[in-house]
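Quick one: the structure is below, and I'll ask about it shortly.
Left out: one protein chain. Kept in place: all the others.
Order of writing sets the chain letters: A and B. Residues in each chain are counted from 1.
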Amino acid sequence: MSDTTASNSRSGETIRANPRSSALRAAGPWLLSAAALVALPFIFRSDTYLTVMSLMGIAIVFALSYNMMLGQTGMLSFGHAVYYGLGAYFVVHGMNWAIATRAPIPLPLMPLVGGIAGLGFAVIFGWLSTKRSGTTFSMISLGLAELVGSSSLILRTFFGGEEGITTNRTKLLRLTDWSFGSQFQMYYLIAAWCLISAVVMYALTRTPFGRMCNAVRENPERAQFVGYNPQVVRYIAFCLSGFFAGIAGALAGINFELANANLFGAAQSGTVLLATFIGGIGTFVGPVLGAVLVSYLQVMLSDITEVWQLYFGLMFIAVVMFAPGGLAGLVQMHAPVVRAGVIGRLMPSYLMAIVPALLLLLGVVMLIEMTVQLAVKQSEGPAMKLFGIGFNANQPWPWLLMVVLLASAYALFRLVSPRLSAAWDSARVTAAERGIVI
Amino acid sequence: MGRASSLPLNLWDGATGNWVVSFGTQHFLIKRRGNVLELVLISTLNGVLYGLLLFLMASGLTLIFSMMGVLNFAHASFYMLGAFVGYQISKWAGFWPGLIFAPLIVGGVGMLVERFGLRNVHKNGHVAELLFTFGLAFVMEELVQIVWGKAPVDYRVPALLDFSAFTIFSTNYPAYKLFMLAISLAIFVGLFAMLTRTRVGLIVQAALTHPNMVAHLGHNVPLIFMLVFGVGAGLAAIAGVIAGPALVTQSTMAGLLGPILFVIVVVGGLGSLSGALVASLLIGLLQTFAISSNVSMADLFSFSGFAPQPNTILNDLWRVSVAQIAPILPYLLLVLMLIFRPTGLMGNRES
Partner (left out) sequence: MSAPAALEIRGLKKSFGPAEIIRGVDLVVPKGERHAVIGPNGAGKSTLFNLISGLLVPTSGEVVLNGARISGRPAFEINRRGLSRSFQVTNIFPRMSVFENIRCGVLWSANQKYAFWRGVQSAAGVAERTEKVLDEIGLTDRREVLAGVLTYAEQRALEIGITVAGGAEVILLDEPTAGMSRHETDRAVGLIRRISEGRTLMIVEHDMGVVFGLADRISVLVYGEIVATGPPAEIRASAKVKEAYLGEEAHA
């Protein structure tokens, strides 16, 4: 299902046909991405945007590294933030050391320190945890994360206790007149590392090892009978994934000029899992989408609601239940219909489905926010504002409205869903008739 | 989501008056009086109690895993929910109705979760199921925070049991802890009897050893799954209700306990109930004994006169007391187990 899998052999044919055009086609998306990364700060100029885009860049590297395990190799980890957090700690210590000893290491190279730290710990913990696969591996990953988290409270000298440790990124050797003090310059540092990491991680999927990762994900038993030890494949994937998680963590450490225990906490491990899965684990770009969306929502939602994490959780459950391919999976699902030129047939029922979807969203938001107003914000009284409308949460009519919204959403869904599936069937049939494989 | 920077170790707190354990993210302070025999007796009792509580949860987790193939990430969340629902009922109607109804309600919630959530995800495989329960744990913690807030709630020991059962040397052992012990033992014995003496138990046992067999038994599999999930959630809720008043009832309690449950299941051996029992008691005793000892390397080797430089990692390790490493002991045990016996104490199933 991975797009890399499908496109690979296709481009294999074109290489023989016309090497130059295929090289261009392979490089094209990357050149476009690079151009977009360069241009973005000139479109979104404010410091807030620069901060958010920097966070997105870090999140992209982290999510891609996570998907090397989950999406490519089929390993579900609940403790990936360990390598992220350690990457941050080691880079901050490394920077402080470089500042203290005046070591001639410029800041742009520093993320490598985090990467090597992530790799080093992945070599140790990966050796332990890849002894088991499947569900046991997941449980072990959580246990090891707790081990590191708890140890950080004992090794206070290294981890700096509650406050963590700080650094100053402008005090390192400068090769140019950039000090990286501004968020603008910091953004470009992150963007460059993000692009490099993404290219390398993409290239990894197209190596013999990358292919065998997919094979081990699909069928570890069969992989043994083509000569591969699935445990070794998983171990290498774990180590490389730890390396890039370390890079991501190092970028975070440099960006915040701080490393603290939150960076390798369970919440951080959970967020990368959420982002990767919401974006879609079946494709290379899925985690990128997820990282961008989740970083954006984290900033935006936390401004407008106290319980943004609840919305996150609900969104995640909805994706697991109804769109296990994530956002990228939804897009991919429509690709054959678009190629067959029959996407138009789906539009009417999609437009119709928007109405109950909005009603449902509205109802759920009302239910949550009114409950929050009465329970969490008890002291502020029942007066609240939602979508600019003021009302009292202790009166019956908003609750009644909420129930009506949810009920009508349900009724409308029942009405629309047969039409939707009929439209889908007809579109698929036509696509199949036109020779497009679904 | 909380991290196990601390454990629900207030179990050893307060009532005995002998230890002052201020746990959490802060330093903890442990003062010990009394003699060694007293320490050993009390710690053993507390350790077994803690171990049996862990087993109440680990057994449900194991049952669900063995029969349905689902690792229920939200299992500790049902424990938390049990404590909060029990607390709410105790506020309205007293502790005892809470003890009866909270597990029933939470068990019902578990069945609904299975029927309307998990069952729909089943077709997408075990990873999707695990992710679903992961999302569920996330959402349940948030919901509990919305309804009951982030601060601990005042869940009280019932007046009937609020006295000291006996005194060993200078330690007054609270009656409520004996009650917890009795309930845990009763359920343990009940589970054992059910597994070995009843028809349902035989089916469960068949499922434990031959996970793919259940489907061929000709029973109503979806119904069995729903019941198993409900019973598992209910068992966790019982643990929550009886532990709630003795520990801290707070929305972080699931995040603190969940990882330890997983360690128990891995150390015991996946799908092995007896393994889970041994691992539960092992971890219960290990942590209880560790927490009551404030010896550090510095104390042990004080005669050597060695003292590491301050502000070094070596110094951190030299001065840390056994009590302070109690929170990481389960995870160290996990690491040792993976090195020396990757399949667990009594396990032989891979995943």
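In the analysis below, contacts are C-beta pairs under 8 Å (C-beta built on N, C-alpha and C of every residue); 3 or more make two chains touch, one makes a residue touch a chain.
Computed from a predicted structure; not experimentally measured.
Student: Just to confirm, in the complete assembly, which displayed chains does the hidden chain contact?
Tutor: The chain that is not shown touches these displayed chains: A.
Student: Out of A:196, A:232 or A:351, point to the residue that touches the absent chain in the complete complex.
Tutor: Residue touching the chain left out of view: A:232.
Student: Specify the residue from the set A:223, A:307 or A:409 that touches the hidden chain.
Tutor: Going through A:223, A:307 or A:409 one by one, A:223 is the residue touching the chain not shown.
Student: Which one, A:212, A:273, A:328 or A:409, makes contact with the chain that was left out?
Tutor: Reading the full complex, the residue touching the unseen chain is A:212.
Student: What residues on chain A make contact with the chain left out of this view?
Tutor: Looking at chain A, the ones touching the missing chain are residues 1-2, 5-6, 8-10, 12, 15, 203-204, 206-212, 214-215, 218-219, 221-229, 232-233, 236, 240, 437.
Methods note: only the chains that are shown with their structure count from here on.
Student: Which whole number of Å gives the spacing of the CA centres of chain A and chain B?
Tutor: Computed from C-alpha means, the inter-chain centre distance equals 31 Å.
Student: Would you tell me which residues of chain B are touching chain A in their complex?
Tutor: My answer: residues 1-5, 25, 65, 71, 117, 120-121, 124, 126-128, 130-132, 134-136, 138-139, 142-143, 145-149, 255, 258-259, 262-263, 265-266, 270, 311-313, 315-317, 320, 324-325, 327-328, 330-332, 334-335, 338-339, 342, 350-351.
Student: Could you list, by residue number, the parts of chain A that touch chain B in their complex?
Tutor: 74, 76, 78, 128-129, 131-140, 142-147, 149-151, 153-158, 162, 261, 265-267, 270, 273-274, 277, 307, 309-310, 312-314, 316-317, 320-321, 324, 368, 371-372, 375-376
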